[in-house]
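A protein chain is absent from this complex, but the other protein chains hold their places.
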Amino acid sequence: MRFGTTLSVTLTGSSHGTSVGAVIEGLPSGAPVDLDYVQSELDRRSPSHRKLATMRKEPDRLLVRSGIENGRATGEPIVTLVENVDVRRAPYDELVDVPRPGHADYPARVRWGSSLDLSGGGIFSGRMTVGLVIAGAIVHDLLRNKGVGTVAFTRSIGPENWEDPATEVTIEDLRQQSRANEVGCPDPNAALRMQTAIEEARRNGDSLGGIVEVRVEGVPPGVGEPFFDPVESVLSHAYFSIPAVKGVEFGAGFQAARMRGSEHNDPFYIERGEVRTRSNRAGGILGGLTTGMPIVARLAVKPTSSIAKEQDSVSLSRREPVRLVVKGRHDPCIVPRAVPVVENFTSFVVADFMARGGYL
Amino acid sequence: MRFGTTLSVTLTGSSHGTSVGAVIEGLPSGAPVDLDYVQSELDRRSPSHRKLATMRKEPDRLLVRSGIENGRATGEPIVTLVENVDVRRAPYDELVDVPRPGHADYPARVRWGSSLDLSGGGIFSGRMTVGLVIAGAIVHDLLRNKGVGTVAFTRSIGPENWEDPATEVTIEDLRQQSRANEVGCPDPNAALRMQTAIEEARRNGDSLGGIVEVRVEGVPPGVGEPFFDPVESVLSHAYFSIPAVKGVEFGAGFQAARMRGSEHNDPFYIERGEVRTRSNRAGGILGGLTTGMPIVARLAVKPTSSIAKEQDSVSLSRREPVRLVVKGRHDPCIVPRAVPVVENFTSFVVADFMARGGYL
Amino acid sequence: MRFGTTLSVTLTGSSHGTSVGAVIEGLPSGAPVDLDYVQSELDRRSPSHRKLATMRKEPDRLLVRSGIENGRATGEPIVTLVENVDVRRAPYDELVDVPRPGHADYPARVRWGSSLDLSGGGIFSGRMTVGLVIAGAIVHDLLRNKGVGTVAFTRSIGPENWEDPATEVTIEDLRQQSRANEVGCPDPNAALRMQTAIEEARRNGDSLGGIVEVRVEGVPPGVGEPFFDPVESVLSHAYFSIPAVKGVEFGAGFQAARMRGSEHNDPFYIERGEVRTRSNRAGGILGGLTTGMPIVARLAVKPTSSIAKEQDSVSLSRREPVRLVVKGRHDPCIVPRAVPVVENFTSFVVADFMARGGYL
Partner (left out) sequence: MRFGTTLSVTLTGSSHGTSVGAVIEGLPSGAPVDLDYVQSELDRRSPSHRKLATMRKEPDRLLVRSGIENGRATGEPIVTLVENVDVRRAPYDELVDVPRPGHADYPARVRWGSSLDLSGGGIFSGRMTVGLVIAGAIVHDLLRNKGVGTVAFTRSIGPENWEDPATEVTIEDLRQQSRANEVGCPDPNAALRMQTAIEEARRNGDSLGGIVEVRVEGVPPGVGEPFFDPVESVLSHAYFSIPAVKGVEFGAGFQAARMRGSEHNDPFYIERGEVRTRSNRAGGILGGLTTGMPIVARLAVKPTSSIAKEQDSVSLSRREPVRLVVKGRHDPCIVPRAVPVVENFTSFVVADFMARGGYL
């Protein structure tokens, strides 16, 4: 339940226990921490103010039990948590014997047996990502002081895609625009189309996947460890820990597989004494090390597996087919709520890389 | 330079030092090791018998210095190496000041300065993957005894793609067919088209990327660690350590982002008392745990960055533009040689997962 | 701030922050946890009911925030803490510039500078050992179910020593007897002499050291890892983390250095089919592995460094001599309160060893 090297986060609690939270270690003593910002990022992840999200409503008030005093890290482990308030176990009882298609139920039963509490997803629940948001939001000020900024946004939902505009957009603009609507897409028109698609899926008792994109600006060149901790390795390790992520690519990503070297290589040039590249098909990473150009990654998020439609499953005890209708409260599309998780967890990983390299 | 938990591999040496190799720890005492198989996999990775590969020719004879006696692991660390024979440093001298576009040169210079020996790529060289092949091939027999088989093959090169045939193909067939031609594609016709594409790229002084696919059969359900070591996280961590990989997806992967839940969820059924799924869009992994269905992953490999065409670069010392023609010996497409690396390193990661879970 | 492998404990908080506590990871889901026992061990460590201890009085009520429900571990990290109530910062202000002899002040100032809050010892305070008691007491029931019992007791205080009686005493007797008096010595007469010695030291504004002994029964033979985690290595690593410990020995320990092999070797014999040794000069450990005989260790605890007598120190800022009288509230002898810390932390380390070896 622990991630990171110089900086680390340990996730605590579970979806339907008394709380979820995170223990963050390694923040230098005296580092500034803006707890209001952390709370605002928790609010952004929370379904409470969302029309398109699960009906489970949690206030998610941040509690800090150790490690922060007067807006500064003390150097000791930072113990944080939010309480679970709106816990209802009933809807999950049938699932002990009948695994939901597309969900962790079946392998989790094989591994831990029928006594495992999978109410609300247990440790597989998206609710565990509360700790990832906290960990990343806690290092936000520290990174900003070093000139590093991160933004994640919704690139596509189901068939609805947003293409970059012709003119370049700054990270700061992207941060503002993606916070201006509920789906987290910087473009209001595309956001509207995406919202419509989600509503339609919900009406049909179905769900949608999508793509989250993340960019990080201001990381100095040379950060990373060729074997075995290149920047792509550690970021993808982090990303695939987020429930429902099934693909990760950097820069040109899978498009690179169809390119020629002469198309793909980013030509170097000098701008105000700095080495830069004219394109950024490398996604800011060469040989596993940062190049100084923005880090760019995209995450494929699968459609929510808990859908209202009847599906084929089996009874694990009787070894026979069962038709299953999943109850409980679920998001018809998890992508918008994944956006703050990806943004903050990316910040955390980048902060750990910079701490390892002595940049923090 | 170390990867793994219960089983681990540490890479040693460098591209243009005296040797490259691997130290493998954690293999249970008495585990069978077929050194002939390890040598045959090294031969498969080697450019020596390839028409389409770099002109650097290395015999790559496996030497074992500790940890294997009479075809069995002794329980001590296994120290292996192959010597570097065909080392030529001259072609790389210019590159100390002029970084190759698309290559690790620039960030590596920033990180370690101009004294770093990047001849032949140094620790960034594809030659470091010799150790990954050794580590994975060493656990091949151990896995086979547990009913686990791995195959990697070339799914596409540049624009040339191979689509699965209508009838299902066994892992064993895929292993044989993909070893039957130089590009590592199971289908001879597709292989021929890919070979032609590579030859054309070489004639043009250019290079091509492609996609490697890997499948693992026989892994029991329930293997993996939800936070923070899901199977996808650890495999992708491993894959992005292989030079030139820019994207990784599992099962439906990026296609999942365009699907509805009712399309994407794999329905369960019972076959001879075993729980199985009718489709495998999950790629054998749900909630970060194996499902018992085949693990399926795809890796996007970018085109070789060292190309013969003249490119735009800069002089790091003079901070001015330079037109660069890369010399040295390079593969016009690294995909075919990445196939045995992906296959064997996948086996190693799977073996580590199984050892952690007490299955070995 | 983290110790352990399969089981781990992370210490949180600090002496004069809002709380101290521990995060315990790796306890198997469903493991029994007796929180009343944990509280009773915290009470034993606490100065509140002690006549011979510091005047700082803390209620030390155990709070559990995650990981235990209905007397069972849930498998998630266990987040525990006790609040700091009786915090007074004033007495420590002078010490920012004038380090106390025998205390961590000086090297801590060099390392972290004058802004480090060393009130009440900060992270160097004996109060941090609250977390070690919690971690060990939490695994008490789990170990007892496996037939493993641990006891620590006071072997000597200053010049007052307790010699083993001629007849063997059971672990259970030792546990009861050492809890029957305030100094933690199994023999009431020796305990009285030790108590008198402590009172005399306090009257003189001085302090005393002593020796804590610990025994563990019921650990099966073969537990441990020759290189580099022999049982002695990991236990001593743990013990030297307890403030004021300056020596650790196992079995005959330093006496072994004066023996001949024929005196020191423990002869084997068979008792009811079990292999045992007639003596136990090995302290239950050979080649770093347990032998099945009781593990026996002794810890040398130095006299409390904070004494009322005037001492020679220096002003760090003015680089000149200063005569120092240490204020604040301190134990004249820390040995009695170290006893529950050693006992419980030993249990924790043994539990980790057994978990690593698959015995839990």
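Order of writing sets the chain letters: A, B and C. Residues in each chain are counted from 1.
Convention: a contact is a pair of C-beta atoms (placed from the backbone, for glycine too) under 8 Å apart; a residue touches a chain by one contact, two chains touch by 3 or more.
Remember, it's a predicted structure, so these values are computed and weren't measured experimentally.
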Quiz item: Considering the complete complex, which visible chains touch the unshown chain?
Solution: B, C
Exercise. Touching the absent chain in the whole complex: find that residue among C:Gly17, C:Pro47, C:Pro99 or C:Pro186.
Key: C:Pro99
Quiz prompt | Chain not shown: contacting residue from C:Leu63, C:Ala180, C:Val275 or C:Val325 | solution = C:Val275
Exercise. Determine which one of B:Thr10, B:Ser233, B:Thr290 or B:Ser347 touches the chain that has been left out.
Key: B:Thr10
Quiz item: Among the options B:Thr5, B:Thr18 or B:Thr196, which residue touches the chain absent from this view?
Solution: B:Thr18
Self-check item: Residues from chain C at the interface with the omitted partner, ascending
Solution: 1-3, 11, 99, 101-108, 110-111, 123-124, 128, 156, 158-159, 201, 206-211, 220-222, 224, 226-228, 230, 232-234, 236-241, 243, 245-270, 273, 275, 277-278, 282-283, 286-292, 300-307, 309, 311-314, 316, 319-321
Self-check item: For chain B, the residues touching the chain missing from this view
Solution: 1-2, 10-14, 17-21, 23, 25, 29-30, 65-67, 69, 74-77, 79, 81, 112, 115-117, 123
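One rule holds in what follows: only the chains that are shown with their structure count from here on.
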Practice problem: Between the chains shown, work out who touches whom and classify the graph as line, ring, star, complete or other. | Solution: line
Quiz item: Measuring centre to centre with C-alpha atoms, which chain is farthest from chain C?
Solution: B
Practice problem: Specify the chain with the shortest distance from its C-alpha centroid to the centroid of every protein C-alpha atom present. | Solution: A
Quiz item: Taking each chain's centre as the mean of its CA atoms, how far is chain A from chain C in angstrom?
Solution: 41
Quiz item: Cα centroid separation between chain B and chain C, in whole Å?
Solution: 49
Quiz prompt | Euclidean distance of C-alpha centroids - chain A vs chain B, Å | solution = 27
Quiz item: Listing for chain C: what residues touch at least two other chains?
Solution: none
